[in-house]
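Below, a portion of the complex is reproduced, with chain positions unchanged.
Chain IDs A, B, C and D follow the sequence of writing; residue 1 opens each chain.
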Amino acid sequence: SSKESGGDGGKKKDGKDVITVWSYPHYQENPDTDQKSYEQHLVELIKEVEADNPGIEVKHEILSWAEGAKKFDVALNSGNPPDIFFSVMEPKYIETGLAVPLDDYLDAEDLEDLEPFAKDTFTSDGKLWAVSQWISIHTWGGNRAMMEEAGADVDKIMKDGWTWQEFYDIAEKISQTKNKDGKKVYGFATQGKDEETFTHMMRNNGVEKTISEDGEFHWNGDKAVETLNFIKEMMDKGVMPKETAGIDSQKVIDMFSAEEVGIYGRTGPYQVRFNDNRNAEIDAGKVKGEKIDFVLLPFPHNEGEKEVATGGGGGMWLFKQKNYKGDEHTENAAKVLKHITGTKSSVTAATMFIPPARKSGQEMYSDLLQLETDNGQFIQRTLDYVVPGAILDPELAQKSSKVLNDGIKPKYQGFLAGELTPEETVEQWTKVADSVLK
Amino acid sequence: MAEVKFENIVKEFEDENKGKVRAVNDASFTVKDKEFLVFVGPSGCGKTTSLRMVAGLERQTSGNVYIGDRLVNKVHPKDRDIAMVFQDYALYPHMTIRENLGFGLKNLKTPKAEIDAKINEAASILSIENLLDRKPRELSGGQKQRIAVGRAIVRNPSVFLFDEPLSNLDAKLRVQMRVELSELHKRLGATIIYVTHDQVEAMTLGQRIVVMNGGEIQQIATPEELYENPSNMFVAGFIGSPPMNFIKARLDGNKLHTAANTFILPDDKVALYKEYDGEQVIFGIRPEDILATKLLNKQPENNVVSTNLKVVEHLGAELLIYFDNGDDQITGRVSADAKLKALEPVELYFNLNKMQLFNPDTQERI
Amino acid sequence: MELKPATDNQYQIKLDEKKDLQRQAIKKIGLIIIYIFLGLWAIFTFVPLLWMLSSSFKDSSAITAVPPELFPTRPTLDAYKRIFEVGGLGRWFLNSTIVAGISTIINVFFAALAGYAFSKLRFPGRNAIFWALLASMMIPGQVTLIPLYILVVNTFQLENTYIGIIVPGMISVGSIFLMKQFMSSLPSSLIDAGKIDACSEFGIFWKIILPISKPGLAVLGIFTFVAQWNNFFWPFLVTNTNSMRTLQVGLTSFRFENMQDYGAMMAGAVCSAVPMIIVFLALQKYFLRGITIGAVKG
Amino acid sequence: MASTVEKKRSEGSWDNFKQFMKDYGWCYAFIALPFLLFLVFTVYPLITAFIMSFQEYGIMESKFIGLDNYKYLMENEIFWKSMKNTAIYTLGTVPVNIVITLFLAMMIFPINKRSQTFFKASFYLPAVTSGITMSLIWLWMFDPTQSGLMNVVLGWMGFDQQLWLASSKSSLFSLMLMTYIGGHGSGVILYLAAMGGIPKSLYEAADIDAASWWSKLKNITWPLLKPTTLYMLITGIIGSFQIFEATYVMTQGGPNFSTTTIAYLIYQHAFEYYQFGLAAAESFILGFVIIVISVLQFKYMASDVEY
C-alpha cells in the first residue's frame, strides 16, 4: 500500500523523492470528440518530468470540486499540505507560512512568458505565490437571437461595450416577451447568493475596489446606492426575477438554457465550450432542447465611467511541510511545478476555451482557442484591459473577507430579498466595515 | 344486579406451531348476583382464559357472556363495571404505588380527595401504607401482589375478578386477606370470580366452586358438595389436600377387595352400589377418613389395616402418613396425638362411611 | 339458564351491539384514516426521493426542464452509463461495503458491550465515565478534525488505508447511549439466572443479553451501517487513490466547478441507496419483536 | 475463621486492588476497548482543541492569548445571533419532531406486519440518502420561482409564492420545515422497537382501569417510552445544536445571518479564516450549553423502566 502522498509527501521510496500534487477535475474525457480528461493531460506532464528527473516520483490526486478545498484546508492546517496544489489566489495560505514564494525558482524566461495579468493575480507582498494556468475572464453571457430580436447590435456590444442604459433597454425589451412554452422571459438574471454581480457593476461605476490597500472602504457612498437602485429597479420592473435572492448560478444557467433569460451574469469563456457541446448533443438527438447561439458579453458600464473587465485565474502553489523536509525536496517540488505549469500545460486552459496564462501557450493552442470567432475575438479584446480582483496583503485580506462575510454578503442578500432599502443596505454594511477596519 | 353468565363458551387460540389450541371448551355456568365463585383446576386448564373473557380482555370464539342482564359479548372492559387482579400483577412500572392504585379512579374522574381517601383505606386494609411512595420494582413479590389486589379494591366495581391474588403472600397475610376478601364481599355486595389453585382458599372463600380441567368444566358445586360428592375422579382427586386415595378394587356383595385387603361396606353403601356388584371399581377414600386405631375410643370390628408406615410428615396439629397398599400408595392424615413414626407398624381404621366408588373407564362417580 | 327477554334487556343488547359496532367502525375508520395519513405522509417523504429516482433517468435537458418533470418523459439510462463508465465504481462499492460493514460490526459489538455495562453492571465510576462519554458527543466535530487528522495521518500513518477510514468511527457514544437505554429495560433477573447457570460474565453478555437484545442490535446495526455508508468527509480526507475511495467519495467526482452532472449524481445516489435498503429489509423483521416477553412474571 | 480475619487485616493495598479487580475488573474490561478508542480518538483531539481555544492558532506555532477568544465571542453580535438561531432551530425542531415521530410510530404500531414493514421502509428511506443529496433535492424543492415544487403546492392551496430560503423571514423556518417532512424514520423505528417491549398486560390492566385511548397514551405508553424519548431528545438536541450540513449546502448562513448556526460559524472561523482557536472556543461554549441542557434532561426524564 502506498502511504505516501498528500500529507507526508517527500518520503523516500526506492530512494526517490516523492512529490505530491493535488488538483481538480477541470474537465472530463469526451469519447465523442477524442478529448482527453484533465487528469490524462496532467499524467502526461508528470511522466515527462519523472523521465527527466529519475530521482523524483510524483503522486497526484484529483480532488472533487465540492470539498477539495476543505480537504486541503485540513491538510494545510495539520502542517501537512501537498507540495503542489492548484488554487486561486488565497492570501490566507500565505499567512500560514507554509506557502513558498516562487520568485527564486522561476527563470526570467518563465516570468517573461507569463501574461502580466497572470502575474499580478498571484503577487502579494511583492512575491509571486503561484504560477497561473490561465486567465479566467469574468463576463456576462447572452442569447444572441433574443438580444437581436430586441434590437441589440450584438457585435458592436462585444466590440465596444455598452452602458447601463443601453443594457437596461435591451433587457427590458426582452422581458416583455414570452418563450415558446409561453413562459415569461427575463431580460437579465444573476445568482443572488453573493455580491459578485454587484461587484462587477460597482467596478463599472467607477469604484474599482471595495477596500483599497490603505484599508479604506469604498462601498460606502452614493455610488453604491446608485448601483443598488439600478438593480432594484430591474427587479421591480420584472426585468430581473424578483426572486433573485433565492436563485443560484445553476438555476441561472438552467433558465438560460430554457430560453427564459436573455442575458445573464456571470459566466466566462468556458461557457462557450459547454454551449458548443450542448448544441452538438441536441443535433445528435441526445438532448432535447433549443440550440442557443451563445455570446460572451462585456459588463455594461455606467454613463461616463470606464469599462472594467474582471478576471482571475487558478495556478499551482508550492508548499512546504511543517516538519520541513529540506531544501532539496523543495527544489524538486519546484522543478515539478515548473514543468506541469509549462507551455504544454496550456492545453488545460485551451481545452476549456480559456486563454492560457502563458503567451507561448496561447500560440501553441491557438487552434483550440478558436480566436477567430466572435467570442474568441471578444476574449482577445478583453485580455487587454482585464484587471485582477483586489490583491491585498494577507492581513488586510483577512479583514476584507470579514467585511464581506459579516457585512456585505448578508446585507446584500437582505437587499435582494426586499428586506433592506439600498440606503439601509449601504449604511449597514458600512457600519460593519468600519468596525472591522478600525 | 351483577350476575355473570357463561353460555356455551368456546375459546380457541391460534398457536404458531400447533395450530388451534382450545383453551376453553363449551363452558356454561352462572355466577349469581353477589356470589363468590371460585375457579380451580390444574395449571393450563383455562382458568385465566375464562376470567379474561369475563373481563372482556379476550373475546370468546363462540358463546355468550352476560353480566347482569346485559349481553356483554361486545362490551368494552371498561364498560363492564369490573376490576381485575392479574396473575402477573401488571403493575405500571413507572408509577408509584399510590399512582398505581389511583389510576383507575383518575380515569373515572373521581375527585382527588376521594381518590386519596380510597387509597388510604385500601392501603390500611393491605398494610401497605409504607410502600405508597415506592415504585413496583422496589417491592418484593408478595408486596407487588398486594398492590395488585389493592388496585382492584379501590375501584369498588360490581364484579371483582381475581386471578390467583394471594399465591405469593405469606400464610398469615393470606389468612388475613382471605378474611378481608370475605368481608369485602359481604360489605360491598359485589360478585366475585376468583381463580386459585389453593385448596383452602377455594373451600373457605367460594360459595360455589367451578372445577376445570383441560378447558372443560368438571363440576360446579358448593364446597361441601364438591368435597362430599365429587362428580368424577378428577374432582375427587383435585379437591382435598392431601388428595383422595384411589385404590383399584372389586365389588363383591358387601365386600370390597383391593390388592391387599378386603373391606366391608356399610349397609347404605351396599344398597347404593348394588348395580355394580362384581365389577372392577376404583375405591376412593380421603386421607382424613383413615384413622389411627389407637386414638379411637371404641375399637372397630373390621376395616382395620395393619401396615408399616413409609413416611410420616408433621403438620403441627396433624401427621401425614404414607404407606403402601399393593401398588397403590396411600396417604392418611391423623391427629398429631397419635405420635406415629415412620417405619413402625401401625393399625389404621378405614372409615368407609364417606367412601366413594368410581367407574375405572369413565372415571365418573358411581 | 335461559335468556330473560325483558324489553330493556333487548334494548340494552341492541345498544351494546350498536356501541360495539361503533367501536369496530371507529376502529376501522381509524385504521383507514391511519392508512390514508401514513400513505400521504409516505408520499410526502417520498417526493424528494422520487425526484432523485426520476432525475437519474432523465437526460440533462429534462433535469433542468422548467417546469420540472416529476416523471421523465424520455427515460434514459445515460446517467447510469456515465457512472458505470467512470473507472472504479465496483471498487468503490467494495470499499464502502468493507468500511461500512466492518465499522457496523465493531460499532454494534462495542456499543452493546458498553451499553450493557452502563445499564446493568454496577461498578465505581460508572456514571462518571458514562457522562464523560456523553459530554464528548456535545462538542462539534469540526474542531477535533485537525487534531484527529494529525493523529491518524501524521502520527499513526494510516492514510489511505481501511483502518484509517474506519478507526475514528469504531466507537460511537451515540450507539453506546442507545444500547444503554435499550438494555435498561431488560429484566435483571436473567443476568442472575445466567450467573447461577455458571455462565461467565462475557457468556452472560454473549449468550443471554445479545440474543434478547436483537431488536436493539438490529436498529443500531441499520443506523450505523447507513451512517457509515453515507459518511463522506472523513474517507475523503484520508484516501487519496481511486482504489481506496468509498462510493460517496467517488460520486463527488460528478460535481464540477461550473456545472454539475445532476443526472449522474442522482444515479449515484440511487445506486448507493440500494445496499442500504437491502440491509434495512434484512434487519427490519427484528425491530418489532418484544423478545423478552415471557421471561419473567411481574 | 479467626485466621481469615487476621489475614484480612494484613492485606496490603495490592491485595485490595486484586480483590477490586476480581469484583469489578470485568466490568471495566467490558468498556475497556471502547473506552481506549474513545480516549485516543476523541478525548485526545478534544484536549488538543481545548488548549487551542486559549490560543491564536497557527500552524507553525500558536500563541497563548488566555481568554481572549472567549471574550471576543461574548462581545460578538454574530455569535449571539447564531446562538439565537441555533436555539430557535432546536426548539422548533426537536420537540415537534419527537411528537411527529411518536405520532407516526403509534399509527404504525397497530397495523399489520406487512404494512408496517412498508411504512417503516418508506419513512426510513430519506435517511439512506446522504445529507448532501437530500440538501440538493430540497434546494430544488425550495426554488423560489413559480416553478419550485413548494411554490406549486402553495399555489394549489391558494397561497402566495414564497421566497423560502431566500428571505430572512422564512429561511430558518424553511430549514425547520425540511426536518418536519423527512427524517423521522430512525425515530419511528426506535419507538416501534420500544413499544414492542411494553408488556401487553399493562394495557389490559389499563383497559380495566377505564383508561381512554388518550389516558393510555399519556400514562402508559409515553412514560414507558421515556428511555427512548430521552435518547431521542439528547441526540436530537445535539444534532440540532450542531446543524451544519443543511446550512452549508443550502444557505451558507444567509440571508442576512438568518440561518447562521453556531456550527456554521465554527466552520467559517475554522476554514475560511483559519481561526481555529476561535472556532474551538465556540465549540466549547456550544458544548457547555448542550451539556447543561442534557443534564437537565437526564434529571427530568431519566427513569429506569424495567418490566
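Going forward, contacts are C-beta pairs under 8 Å (C-beta built on N, C-alpha and C of every residue); 3 or more make two chains touch, one makes a residue touch a chain.
Here the structure is a predicted model, which means the values were calculated and not measured.
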Query - Number of copies per protein chain type, counted over the whole file - result: A x1, B x2, C x1, D x1
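Note that only the chains that are shown with their structure count from here on.
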Report task. Show which chains lie in contact with chain A and also with chain B. Result -> C, D
Query - Chain separated most widely from chain C, comparing mean CA positions - result: B
Report summary line: Maximum number of contact pairs occurs between chains C-D
Report summary line: Per the C-alpha means, the centres of chain A and chain C lie apart by a whole-Å value of 41
Query - chain B-chain C separation of Cα centroids, rounded to whole Å - result: 53
Report summary line: Note: chain A residues in touch with at least two other chains are 66, 70, 77-79
Query raised in the report: If you look at chain C, which of its residues touch at least two other chains?
Result: 66, 145-146, 232
Query raised in the report: What pairs of chains are touching here?
Result: A-C, A-D, B-C, B-D, C-D
Query raised in the report: How about chain C: which of its residues touch chain D in the complex?
Result: 31, 34-35, 37-38, 41-42, 44-49, 51-52, 66-68, 110-111, 113-114, 116-118, 121-124, 126, 129, 132-148, 151-152, 167-168, 170-171, 173-174, 176-178, 181-182, 184-188, 201-202, 205, 215-216, 219, 222-223, 226, 229-230, 232, 248, 265-266, 269, 272-273, 276-277, 280-281, 284-285, 287-290, 292-293, 296
Requested in this report: Enumerate the contact residues on chain A facing chain C in the complex.
Outcome: 1-3, 5-8, 24-26, 28, 59, 61-62, 64-67, 70-71, 74-75, 77-80, 181, 183, 249-250, 253-255, 257-258, 260, 268, 270-271, 274, 278, 281-282, 286-289
Query raised in the report: Quick one: in the complex, what on chain C touches chain A?
Result: 59-62, 64-66, 74, 78, 145-146, 149-150, 153-154, 157, 159-161, 232-233, 236-237, 240-241, 249, 252-253, 255-260
